Structure formats: structure tokens, C-alpha cells
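What you see is the complex with one protein chain gone and the rest in place.
By letter and in written order, the chains are A and B; residue numbering begins at 1 in each of them.
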């Protein structure tokens, strides 16, 4: 069973795994807000849907194909169910910042790998294919920040967020160009993105100018404090 | 005369009615801001266009079809003319909060019904069709809030806004699934969304967590006070 357009073979189970993990991560993130920014049930589900499905929607818009996530009931059912699960898990997992960060790394890795793979299958050149993967990886988070009125994390704060996504996508595209089978290249790209992202968090790496903002970033990620938009 | 793609039959007059009412509502809303947020003539017209045409644009992007609102001169002419009319009406209607809320309920009902209908006609499954209707209904308002720098109403404040849109869309899709003719189902869905939305405002209903924000919402809707983004 394939979730692709025009011959792409991303297995539906893999696609739904990404949506489900994204939904859990989005709901965990959104549930962490307190005070005036606190979201109600609907708001948490909306963020879960944005993180679970936003990357795929943006990818398909950039590729000029009809969004595959809307051609099966399963994507939305998975996104909503996983958001509700994430909300229920939010209280016990609240202090486990590692869970949110880890899920986030896997999710951007998955969306980056799927985005680049689909772009390559549709015949895009290397550079735009990497771009589509990177945008698909971070796009859901950008939508989340804009709709929640938060500073857009990719722009102001770092831990090499978008660089991890672009790097994994570039490795994927390069392997593919050298003849490696796409599923293998996709797994390698996914691992590269997730590992770079995790190492960046663990070792507190950042681009110049990002360092002094890092503390704020961690606080946003954990949802421990609301970020004031100034 | 049909405004649809691929055999859809939304009569052009119905589509333009939605655009026109949306334009008036958007301009009434935008004209209400005072002080630093006060918009000039162009800004009010932009908001009128966003509310009048934004829902249809988002719907068509999600469906992967060329935006129908850009394939006839009448949509933009209607949106701009109704925005100007809304601006002229803003002063006499300023205090008639009921007009803005009532128009809003009808507009989200119309865009929800059209969105779900078009999705079903294009062959989308039930769940995504309801999703497209709900997003088409609230999408124009989300764009308005983002571009005006307001907190996104659907996320932070409530009166069951998106729930009304999703509910009406779900009723429409269910009736269609049980064999009811689409125009009939669409009218029922429109009525359900509008009535749920109006009842929510009248009886001050809200999801948990929304109650303490309600006062702020009403102020935003009437445009009586500018909302500070914090």
C-alpha cells in the first residue's frame, strides 16, 4: 500500500508513524503552556494536527501535487488520536524534557526524509529536493509558532534546528545521486537529521549569535514558561 | 452557471454571496480598530478580501485545484466593493455587535458548507472532507489574525468557533453519506454551523479553559478595543 503520488512508495504505515509521533509531540508541546497562553482541548488538537500533518501539507504544496494526507481518512484519525494521547501523557511526561526533544528529532528526521524522497521521485533537481525536505521538516513547527503567537523557533533560536534537517536531506539526496536505493538513503538521511539534532541539544551547539538565546529556547521547548513576544 | 471545478455545482451567485458577506464582515471588523492598530483604507480592504476570499483559497489549495476565486473577475470585484460598503457602514453599525457576530456565523457556515461539498464532489473521504470544510470556515479568520498581529482567535479564545464549523461540516458529510442530495445537505450543514455558533455566543458556551478568556474575545470581535499581543 502506497501513500504516494505518481509512483512514490512511502509505505502508509511509515507515513502514519510520522503523523502519529508528530501528533504526540505537538500535543505534549502545546499542553505545556500555562497562564494566559494555556490552550484548551481544541487548541492542543490543532497543534497536534499541525505538527503531524503540516510538514506533509507544505511539502505537497511546494511539489504542486494534491496533499496526500487528505486522500485517506487515516491521516486525520491518526493525528487527532495521537494528539489526544499526547495530551493525556502530558502530565506524567511533563518533566521529561528528553521525551519532547527526542520525539522532535525523530519527527523532523522523518518529514525531512519523506520530503526529499518524494521530491526526488517526482523528478526535482538535487538542490530543490533538499530544500523541500528541510522545509517539510521545520514547516510544521513554523506554522505552530505563528498560530500560537510565539517567536518562530527556526529564526531566532537554534540548536542547529534547520541545519540538521537540511544536512540529513542533503546526505539523502547525495546517496541517491550516487545510486543508493531510495529507502536506504532515506533511512540514512533520517538518522543523520535526528542524530545531528540530538547532539546539538546534548552538547549545546549553536550557530554564532544563537548562544545567548539558548536558555530561552529550552524553556520554550519544555513549555515550562510561556515566551513573551516582544 | 457554475463556479466549480470538475463538475461541482456551487452556483456563482451563492459563492459571490459568501464573498460579499465576508467582505462586509471583514471590513466591519477591521474598521473597528483604533489607536496604533487603526488600519488605513487599503488595510481594511485587504482584510475584507482575506475574509471574503481566504476561505475559498485555502480550500482549493488543500484540494489541490486551481483557486476558483481567481478564474472570474467577479470574486475580487465583489470582495473589494463589499469591503468598501462595510467600511461605510462601520460607523453607523459600530455599536451593533450583533451584526458582526451574526454575519460571522453565516459566513463560516457558508464557507464550511461549500468547502465540505466541494471536497466530497472531488472524491475526498469523509474525514478529510469535514476537515477541509472546517479549515475553509475558519481559515480566513486565521489569516486575518496573523496578518493583523492579533492572537489567533481559534486557538486562544472560543465560543466553540471551530467546533461549530466542524460540526456543521460533519452533519453535511453524514447526510451526504446517507444519500441526501448535496444541496440539501449543504443547507442543513450551513444552518447547523451558524446556529451552533450563535447559540454559543448567546449562551456564553465554551470549552474548558476558554471561559476566562471570553471577555477578551467579545472585545476583539466588536473591535471595541485593540488586543495587545503579549
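By definition in this document, contacts are C-beta pairs under 8 Å (C-beta built on N, C-alpha and C of every residue); 3 or more make two chains touch, one makes a residue touch a chain.
The structure displayed is predicted, hence computed values, not measured ones.
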Fill in: Touch with the omitted chain, as defined above, among B:61, B:164 or B:196
B:61
Item to complete: Based on the whole complex, identify which of A:12, A:152 or A:199 touches the chain you can't see.
Response: A:152
Fill in: Identified contact with the non-displayed chain, of B:46, B:170 or B:196
B:46
Worksheet item: Which one, A:102, A:128 or A:183, makes contact with the chain that was left out?
Response: A:128
Worksheet entry | Residues of subunit A in contact with the chain not shown | 61-65, 119, 124-128, 131-132, 142, 146, 151-152, 154-156, 158, 162-163, 206-210, 229-230
Fill in: Touch residues of subunit B, complete complex, unshown partner
36-43, 46, 57, 60-61, 65-67, 69-73, 75-77, 146-149, 228-229
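Quick note on the criterion: only the chains that are shown with their structure count from here on.
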Discussion item. Centroid of subunit A to centroid of subunit B, CA atoms only: how many Å?
Written reply: 29
